[in-house]
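Could you have a look at this structure, given as structure tokens, before my questions?
Excluded from the complex is one protein chain; the other protein chains are retained at their positions.
Coming up: subunit A.
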Amino acid sequence: MLNTYFSLVFDPLAVFFVITILTISIPSFIYSLGYLKGHYSTRKIVLGQFLFGLFVLAMLAVVTAGNIFFFLIVWELMSLSSYFLVIFDTENKKSIEAGTIYMVMAQIGTAFLIAAFLLMYQQSGSFDFYVIKQALVSLPIQQKNILFLLLLVGFGAKAGIVPLHIWLPYAHPQAPSHVSALMSGVMIKTAIYGLIRFVILILGVNALWWGELVIVLACISCLVGILNALTEHDLKTLLAYSSVENIGIILLGVGAAMIFIKLGYPVLAVLAMGAGLYHLFNHAIFKGLLFLGAGSIYNATGSRNIEKLGGLINKIPWTSSYFLLGSMAISALPPLNGFVSEWLTLLVLFLGALTLGGGLKLFFCFSAAILALTGGLTAACFVKAFGITFLGQARSVKVEQAKECGLAMNMGMAILAFLVVILGLGVVFFIKIFGFVAGFVMGVDASLIRFSLNSFVISLPLANNIFLATPQLLLLLLLCAVFAFVLLNLFFGRAKVLLGKTWDCGYYKLTSRNEYTATGFSKPFRLAFSFFLLPYRKLNKVKESFYHVKNFYYETHTTKIFMDYIYRNLLGSTFRLAGSMRGIQTGSINIYLGYIFLTILLLLVFRGIF
């Protein structure tokens, strides 16, 4: 009996996710040894590490669960343990609020999952994945469509697909940094695992529009995520929004794979899925690294608001270099890992546009265009994040006294930074592994597909003239740099360093307050995308006389469209409905007894009739 409820699977997909989880968990744990010590009491640290372990265990169980019953239990365990980690700073009101939003969204998702699983159970009479897969073949297409939509909403709420993403920017910043790294890096990926496992492996792709819907949602997630990240000034919130965007990029690969397999292009499907999985793994690593870096900054300065930081590159050089590496990877700069997977995804979309005909050609073109735009905006976003945080001059006293974090924290980040480089340079080796997993997912023997390899170049037999060689790219970049350096030296002689004040029109009172701000940096984007961001400002002048302004107060914000227009309305109408139910709550014992009596009477009459 116990066996039927607690079976595990260890197929390539499960093993791949187990490796992903462990790859992020171990450095995060090492990091937490240093991070927690400075912020919490011993009791709280023990509690935190216990919850952390429970959380990792639950995630491992989610990706290895062999039946839906067990899956659902550990899925909830994962939500619960992460909820307690989100509200770890229990004295902070914001944490409680974030935890509530997170829990509500998680429960909504689970409700949809339960509905889907009950449908599966009803059809198959079993909880086991394999039996369900056999039984679902004979399900009519309408029911399969319903099942797909239920699964998409259920897992979408956990993955943070727009418009179900609202919990990410609340929950991720409030958790301790090593937990945010895990939540943003790995936990939301378990939802991708769920989509792959249940939609592609168990349900099978039955209609073309499934893949199209996934791609459309992915495109929206990409743009919404990165635009919100651009205007955000809280470092961890910014990273959380960027997670929404990266989930979009991963889903672009997954959705493309769904379309290709439905139309009968197994090789392309494997490549698309491989790109998606590659980006999933990469995002886990560099987002983990960036969250850990944000934690180190918070540890050193006590602030996450990038408007209050600045000039940190001299104070905490190690953290700065790790953060720079992470930012470069997430901005898809060659030769780092983010570049590889985003390039592969882009390649897949182009191949789709080249191979398919009709409307799908245009569809893939648009998707590729949106991915390209996203890439550009990401670069801008992280130029802002890195530039304002680390460059320039310190904007507060605490930043001036910032100290480098301890060995454990540096170790945690160093491991991830190392992986960022390795996954970028070793693409030839890794693409085979990801191809193998993707081949398993798509039901194609990947060893039959040849990614033709000559020295360090991959090329696909079906898509000629496409090369990817990150080591060469690195070499090329280095050569360019050396060449430029030599040229400069030749023409202008050795560089002379002059230290002096910035010229300030003879005012001689420039301080860090005159520095370029993050708000200023993102202003062009606020203007260009004002139709979506809906920026507004608050101005307040206190004048001494007509000519002299004594105080000037200026604030600018962007509207959170989904929160303000959709969720607040939903919440409001729920409360109104609940309020209208208050009419029957008189508080009188007699009336309550009357309700009970009336119910019994009605039941009696009901029994009498039938």
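Quick note on the criterion: a contact is a pair of C-beta atoms (placed from the backbone, for glycine too) under 8 Å apart; a residue touches a chain by one contact, two chains touch by 3 or more; residues count from 1.
Here is the rule we use: contacts and distances are computed from a predicted model.
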Seminar exercise, completed: The chain not rendered here carries, per UniProt and among "STAS domain-containing protein", "Hydrogenase", "Aspartyl-tRNA(Asn)/glutamyl-tRNA(Gln) amidotransferase subunit A" or "Urea transport system permease protein", the name "Hydrogenase"
Exercise. Pick from A:Gly38, A:Gly572 or A:Gly594: which residue touches the chain that isn't shown?
Worked result: A:Gly594
For this session: May I ask which residue of A:Ser41, A:Ser545 or A:Gln585 touches the chain that does not appear here?
Result: A:Gln585
Exercise. Where does subunit A touch the missing chain, residue by residue?
Worked result: 582, 585-590, 593-594, 596-597, 600-601, 604-605, 607-608
